[in-house]
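Notes follow once the structure below has been shown.
Excluded from the complex is one protein chain; the other protein chains are retained at their positions.
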Amino acid sequence: MSSNVITVPVGQAEARPWVDELHQWVTTVDHKRLGILYIASALLFLVIGGVEALIIRIQLMHSHNNFVSPEVFNRMFTMHGTTMIFFVAMPVLFGFANYLVPLMIGARDMAFPRLNAFSFWLSFLGALLLYFSLVGGSGLYGAGNAPDVGWWSYAPLGARAFSPGHSSDYWTLSLLVSGFGSIGTAINIIATILCLRCPGMKLNRMPLLVWMNLVMAGMVLLAITPLSAAQIMLLIDRYLGGHFFDTQAGGSAVLWMHFFWIFGHPEVYVLIIPCFAFMSEIIPVFSRKPIFGYPVMVAATVCIAFVSMSVWAHHMFTIGMNSYANSFFTLTTMAVGVPTGIKIFNWIGTMWGGRIQFKTPMLFSIAFLFQFLIAGLTGIMMAASPFDWQLSLSYFVVAHFHYVIVGGILFALFGAFYYWYPKMTGRMLSERLGKWHFWLFLIGFHLTFDVMHIPGILGMPRRIYTYEPGRGWDTLNLIVSIGAFIQAIAILVFVANLIISYFKGADAGNDPWDAWTLEWSISSPPPAYNFATVPTVASRRPLWDEKHPEDPDSRYE
Amino acid sequence: MSMPQMRSSTLPFLARTILLLFLPAVTGWASESGSYSPGTNIFAPASTPAKSIVDLSIFVLVITGIIFLVVVSLLLYSIVKFRGRGMDGGREPAQVYGSMQIELAWTIIPILIVVVLFLATARVIHATQDAPEPAGALDVIAIGHQYWWEFRYPKLGIVTANELHIPVSDPGHPTPTFLQLLSADTDHSFWVPELAGKTDLIPNHPNRMWMDPQRTGIFLGQCAQYCGTQHAKMLLRVSVDGPDDFASWVSVQKKAAVEDAGAIAGRRVFEQNACMNCHRVDGTSADGRFGPDLTHLMSRSTIAAGAAENTHDNLRLWVQDPSAIKPGSLMPAMKLSDADLDAVVSYMETLH
Partner (left out) sequence: MSATTAPLPNAAENWILPSRGKVAMAGLIIAESAIFTIFVVAYLFYLGKSTTGPTPREVLETPIFYTICLLSSSLTIHLAAKSLERDYIRLFLGLWLLTIALGGLFLYGTAQEWHRLIYEHGLTISTNLFGTTYYSLVGLHGFHVTAGLIMLLIVAVFALSGRVGVKQSGRIEVLSMYWHFVDAVWVVVFTVVYVLGR
């Protein structure tokens, strides 16, 4: 059997001193190592952001609680949102993209390995800047304060007048810096996909994960940059006496909202599209069928990318736009649900007629489908702007977006972890611990986020450090908080699985899942150079063709 | 002129009634006391804007509910029917790549659903936002502050704070309240769920909303746009009054402050400390605009925008140290001596 590995004679691969190892990691330009660095730092901030969430949930367990002061609470929800979006979700997805894209296209590395490293470290520096505010930022209440302006920092709350000191500046700078890192990674992903595909891999033969990361990267270029521009404007206001968002000088608070959401809405698609990518790789393998409707999946993704650029003001239905503007954004927001729904149908279509294997990656994927459907439907509810005039800024919308981010993105990520961890480490994650993780997290998730819709319907606004008794919110909030703790336990199980399996997991071999894309043709973990000889492909599932030479995909595409 | 009337939904009457009973009951069951409508349930509307939202929302919920049931059924069916059983001997199922007809079907049907939903929604948007103001309407200007509400009735010459009194509106002869929404500092949002959807108060961006409550009573709400430290305690209390009650409230509010000879000492404390820099008491030299108008303080049942009941002890504590009740409030502790404190509170308690 020919193995696509250049073997190293026994005896040469000796253990290195740990300083050496550390140095290798810090100076690496290898996409696989950078991918792991992104993922590891995201996991660290997931735990930190999770602690912030638990603090919020303890405070809200019952009315008039005083577990934390209002000042601390306001910092917690600001930091929780900022951390989770910018220093957990984006890095972990960039990490997986970094790791998988070159492997799936048969390339040696990303197009610009040094830019890749630079982008990672910029992103990590951004995270450090944000958390440095705990030491350095002097906000409204003295030194050592995290920002407390919410993760959107609406004008004029973010202005010097209402946020003196430096807490807000750490927020602004951290996002500006990590934003540049994101742009660097996006450029790298696009150049890699367009320029480094192996022979035979035409655009319509790329794995869907590669397609979707290409679309995501394109969106990053157009979505992150408006935020960067707005951050620069905010800094000019705060430090150079500018008036971009200074309502006293004729400036517009609404303009900040437009700029922020022109970033903010495409951003959530930037986050979900790579998760669609994971689902499009995992569901076919565990259904033992190719993805149903590959060209439609590509077209729908591109369609989502374009339409999602036109929906941003559905975050602004309450700010007093005229009825024509509200109607327009209602229409576009409902419209973006069409290509999104098509994808859900295609995934179900993939499972239909298959032979489904309920391994842990597939459990998370099925839960994803169920939860993403619900999240999409609550989104359609809020797309109807009059309904949104009640639901917006309440716990209903908090429930909705956590349904997408936790129920959708995080579940898909867990699936991706269980699926690709064997490739990255050479070890299988424990199925037993995986199932504990899955069921605990599922129960906790639904306890928290299903129930959370109800206080919203009962009039509970978001971002409040406490609430009045007698509104009917107490018991509901208690249940929500209990669910949060169950999720926390599940995360601990997950982390334990990651660590224990690294040392004791079963040997993975090249291709533990009997899958069909190029990364499964090389060893686990892959050698530094990825492929000893550049592969050539003739279809969308090169390994299927190899395993089934009597019935290759290339005959049907 | 025509006020937008509540339209009966296109759904069968039965379905709509069931849902209207079901939703408040479910949300009420899930709530604390077991009896529903604690005052902020969006499915217990008492005013046309809120009612038309409920009607629309039921339509949307039914459609999304149907979509949910269909898709989840397909998902569950596929999990059960197509699960791999034990050792399949490594046989792979038929490798199906797609189907253009199916793709077209599940593209066109959602597009049609979107068109229907959009048209239903656009109607309500227009009816609510573009409703003309009738002659009998009451005008109120609401100005958002960190962390309290200023209400001005320009045609009546009234200024008050935090507790809004408006007349009940008879559908046959409507007397809605039209609010102009402004802000003195940062962004806020006026949300009284049972009366209307929320609308933001944004500096340099005046907004407009209306409500026509069709039953009397107290309606609760609070600020919904994060505005700073005490965003959570910027509560709203709307008292919908019958015509007589409203008229008598107005006549009291129009008067200048009560002059009680027994409270002269306290009034002096009020005027000689910085109180008058921020607060107004009509008929005295206190004409500050930064804080709430206190002319008829005792006509309000709460203080500090709902953060505390308007009792002697709370009032005293508030003046002594606002951060004991509402830390982060912009009212400074005046550091009065106990004697001055008691005097000024006695004075404030004469401001009916």
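Per-chain residue numbering starts at 1, and chain names A and B are given in the order in which the chains are listed.
Quick note on the criterion: a contact is a pair of C-beta atoms (placed from the backbone, for glycine too) under 8 Å apart; a residue touches a chain by one contact, two chains touch by 3 or more.
Being a predicted model, the structure only gives us computed values, none of them experimental.
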Q: May I ask you to name the displayed chains that the omitted chain touches in the full complex?
A: A
(Q) With the missing chain put back, one of A:V26, A:V135 or A:C195 would touch it. Which one? (A) A:C195
Q. Of A:L134, A:A229 or A:V302, which residue touches the hidden chain?
A. A:A229
(Q) With the missing chain put back, one of A:A186, A:M424, A:L440 or A:L476 would touch it. Which one? (A) A:A186
Q) Where the complex has a chain not shown, which of A:M79, A:A111, A:M381 or A:I491 is the residue touching it? A) A:A111
Q. What is the set of chain A residues that contact the non-displayed chain in the whole complex?
A. 1-4, 106, 111-112, 183, 186-188, 190-192, 194-197, 199-200, 217-218, 221-222, 224-226, 228-230, 232-233, 236-237, 240-244, 249-252, 255, 259, 262, 510-511, 518, 521-522, 531, 533-538, 542-543, 545-546, 549, 552
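What we mean here is this: only the chains that are shown with their structure count from here on.
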Q: Can you check how far apart chain A and chain B are, centre to centre, with Cα atoms defining each centre and the answer in Å?
A: 34
Q | Contact set on chain A toward chain B in their complex | A | 69-71, 74, 140, 148, 150, 154-157, 162, 247-248, 250-254, 287-290, 292-296, 318-320, 322-323, 326-327, 330-331, 334-335, 337-338, 341-342, 344-346, 348-349, 351-358, 366, 369-370, 373-374, 377-378, 380-381, 383-394, 451, 454, 457-476, 548, 551, 553, 556-557
Q | chain B - residues contacting chain A, complex | A | 23, 27-28, 30-33, 38-43, 50, 52-53, 56-57, 60-61, 64, 67-68, 71-72, 74-75, 78-79, 82-85, 88, 92-99, 102-103, 106-107, 110-111, 114, 117-118, 120-122, 124-126, 128-130, 181, 185-187, 189, 191, 193, 196-200, 202-205, 207-208, 220-233, 235, 306, 327-328
